[in-house]
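Here's a structure for you.
Removed from the display is one protein chain of the complex; every other protein chain stays in position.
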Amino acid sequence: MKKLSLIVAGVAALTAASAVQAGTLEDVRAKGFIQCGVSQGLPGFSNPDDSGNWTGLDVDMCRAVAAAVFGDASAVKYSPLSAKQRFTALSSGEIDILSRNTTWTMTRDTQLGLNFAGVNYYDGQGMMVPTALGVSAATELDGANICTNTGTTTELNITDFFRANGMSFNLVAFEKADEVVAAYDAGRCDVYTTDRSGLAAQRGKLTNPDAHVVLPEIISKEPLGPVVRQGDDVWFNIVRWSLNAMINAEEMGITSDNVNKLTFNEKTPAEARFIGTEGTFGKELGLADDWAYQIISQVGNYGESYEAHVGPNTPLKLDRGVNALWSQGGILYAAPIR
Amino acid sequence: MAVSKKQKYAFIRSEDAPVLPPPASQAGITGWLWQNIFASMADYSSLGASIISLMVALLSVCILYFGGIQIYGLIDFAIFSAVWSDPQVIKREACWTVDQGGALPSGWHGACWPFVMAKHKFIMYGPYPSEELWRVNLTGLIGLLGLGWVLFERLPYRKQVGAALLTLYPLLAFILLTGGNSGASFGSVSLWLIIGLAIISVGRMGKRGFLGATFTEFSGLIGFAGWVFVIYNAIRGMAAVDFGLEPIDTRDWGGVLITLVVAITGIVASLPLGIILALGRRSEMPVARLLSTIFIEFWRGIPLITVLFMASVMLPLFMPEGVNFDNLLRALIGVMLFSAAYMAEVVRGGLQAIDKGQYEGAQAMGLSYWQTMRLVILPQALTHVIPGIVNTFIGLFKDTTLVSIVGIFDLLGAGQSAISDAAWSTPVQALTMYIYIAVLFFIFCFGMSRYSIYMENKLSKSRSH
Partner (left out) sequence: MSRTSSFIYDRQIRGIIFQMFLVFGLLLGAWWLGNNTLINLAEQGKSLGFNFLEQTSGFQISSTLGTWAMEYNVGTSTYLDVYFIGIINTFLVAALGIIAATFLGFALGIMRLSQNMVVKGFATVYVEVLRNVPLLLQLFFWYFAVLRALPSRRGQVEIFEGAAGINITGLYLPAPIAQSGAGVLGLAFILFVGIAIWLKRWAKKRQYETGQIFPAFWVGLGLIVFGTSLVYLLMGQPIDWSFPVFKDTGPALRRGFQIGDGMVIVPEFIAVWLALSLYTAAFIAEIVRAGILAVSKGQTEASYSLGLRPGVTLRLVIIPQALRVIIPPLTSQYLNLTKNSSLAVAIAYPELVSIFAGTALNQVGKEIEMIAMMMSVYLTFSLLTSAFMNWFNARVKLVDR
């Protein structure tokens, strides 16, 4: 009797009953916020500062959905997840959306009971080597020691690449990204491999970032995007169209600065449909009509988000490359809102 | 040849001999040096003894030489060569040598303390919002005061404070740290409270014989059930009151806060379970004994890291749909079950040390099993095992570093996260932070182990008649 302690109180208070299947929108509305699964700290994509404020490209994805649903981009709570926990956290209902630079693969789409709602960053696996090695192409890496992170597709891709090219290698796979970087920096291995965006993000943690070079080869396709549970089409549509709205806004030239002018001034029919003064697109999604307006005014369009977190003016210095709009040489192409 | 009486004795003392000082090898500096250092190197009487003397001499020289170098290097790194302040707030450049673009001489190697000081709040509290830190500090202060009161011998009401510490303090800590306001509806809480009170009164009436003779004997059990309802719902009710505190998710906790929460909750929560398991293992009922043994051997046989993996990955699978466990709660459950097994063994040791005469005496007085345990055996056994419990706590405190592998920011995890902050990236960043964390752990664990030795000595003195 004396011993009913924190555990009992904790279980009583923290067991939140929320239905796992269709109805995420209702649950989220009842809770008043979106639970967003993010990484444990990847600069540019989802990274906390010392007071716990999260920023990044993946964070903006969640904020956009929150802006669309609640009209308030800050109605989000973040769960840092390791590579191991991320899918079980989503399928068990602990989080509502997984925005954690997760690669869209067939296995994950079909076997885990999850759906990928789109791609917000087209990435590929790359390799970084010290400049002193004098290597300029990945095919010269026969006999290399390679450091990587365990629990991701990276290990499989690098094994396939080396086998396909008939090269031998040694793999040293760590649990946490920080240790991989530290071991690579200490010289334990010759090559550090992960997604190119990850290479750019972790580069800043090396003692001498300029003494390393990223090899030109991209050895796998890594389309990264937000993930939701299967069987919940309403929520799936909301996430997918939030992403599409951000991309379409960039195409149409709508930014967070000029979106307010559009509400009062002359606008084209496409812009009218976008910000909700024409048509019932919001209602079809189950949201208010100004859902896209809220996204752009609070979070910005895709280009703004990219520039702010991973663009050439950030420490990551990633240029748009394939992530540019289709009309500007990239492959970002969103379905029209009509 | 006959000697005259005067010459029979060569010398007769007429007064006391002067008191000589002790020999050089026994007193003073030389004596101390001889006994503590050189005596062990001086025995060459046999082959074995000579070998030992030579080895001791060699060891001493090596230890002094290498140990001296290492200790000097450490002190030099941490104190003499260290950078202590960063007045211009240039962050990592304050700890850069001229080769990297800073101000320190080339070849400098010393600690970068501004880095540690800047990250200090993060190490202690994790990403807890700064405006709400007073809640954590208040909880810690109350806990320390309570603990000090219980441990300091001359203060009155130690037992009452101890009981409050075990029962009310966790609730208080929970409300303060997470913000309470758990959402349980007052309607249901009051309903259960009323039901509980009704059951207690029924039990009371039964005890007084108002409901018949048969009922009287069950009344104890019924009263117990009623009390369980009342207390459980009182706690639920308290946790649901909105005190106006900002709710803070356990994901925002980190650093020393998490380490202490995990370790303390693990120990406190595992104590009752451990006692029950220990009693079960010594019970005469074969089923209880078998189940307790299986439980204890199972949880002691697997490493804590697999327990944590199991808890974080598999616990959601075992629960019905829609029941969500907070990440920290899962780790806490795993740690609690794990340490309950160790606690059971410690308590069992204590129970075994109790003289059989105590059991027999209690039986002779007609006490039931539970009365014997409650009034006679457990009080003695638990005082016996306090050093063992403190040792288990020290071990658990060190083992909490493993939760950083399952994604919870404990002290080590916070330290590693601080190390990966690019704004402070220097070659000495990692070493400085690890030294700081190691010193924190050392102070805490060493202090606790000293206390445990002190308790052990006190208990053995008080027990020897």
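A and B are the chain letters, set down in written order, and residue numbers restart from 1 in every chain.
Throughout what follows, a contact is a pair of C-beta atoms (placed from the backbone, for glycine too) under 8 Å apart; a residue touches a chain by one contact, two chains touch by 3 or more.
Everything numeric in this text was worked out from a predicted model, so none of it was measured.
Among B:M41, B:I231, B:I354 or B:L367, only B:M41 touches the chain that is left out of the view. When you scan B:Y44, B:F298 or B:Y454 for touch with the missing chain, the hit is B:F298. Only one of B:L151, B:M365, B:A423 or B:A438 touches the absent chain when the whole complex is considered: B:A438. Subunit B meets the missing chain through residues 35-37, 39-41, 46, 48-49, 56, 59-60, 63-64, 67, 213-214, 217-218, 221, 284-288, 291, 297-298, 300-306, 309-310, 313-314, 316-321, 369, 394, 398-399, 401-402, 404-405, 412, 430, 434, 437-438, 441-442, 445-446, 449. Within the complete assembly, residues 20, 83-84, 91-92, 111-113, 132-135, 140-145, 150-152, 155-156, 159-160, 163, 168-176, 179, 182-183, 186-188, 190 of subunit A touch the chain that is not shown.
Simple rule for what comes next: only the chains that are shown with their structure count from here on.
Subunit A and subunit B, compared by their mean Cα positions, are separated by 40 Å. Only residues 1-20, 40-41, 43, 48, 50-52, 77-82, 84-85, 88, 92-94, 175-176, 178, 181-182, 204-207, 315 of subunit A touch subunit B when the two sit together in their complex. Residues 119, 121-122, 127-130, 163, 166-167, 170-171, 173-174, 178, 182-184, 224, 227-228, 231-232, 235-236, 239-240, 249, 251-252, 265, 268-269, 271-272, 312-313, 316-317, 321-327, 329, 332-333, 336, 405-407, 416-417, 419-420, 422, 425-427, 430 of subunit B are the ones that touch subunit A when the two sit in their complex.
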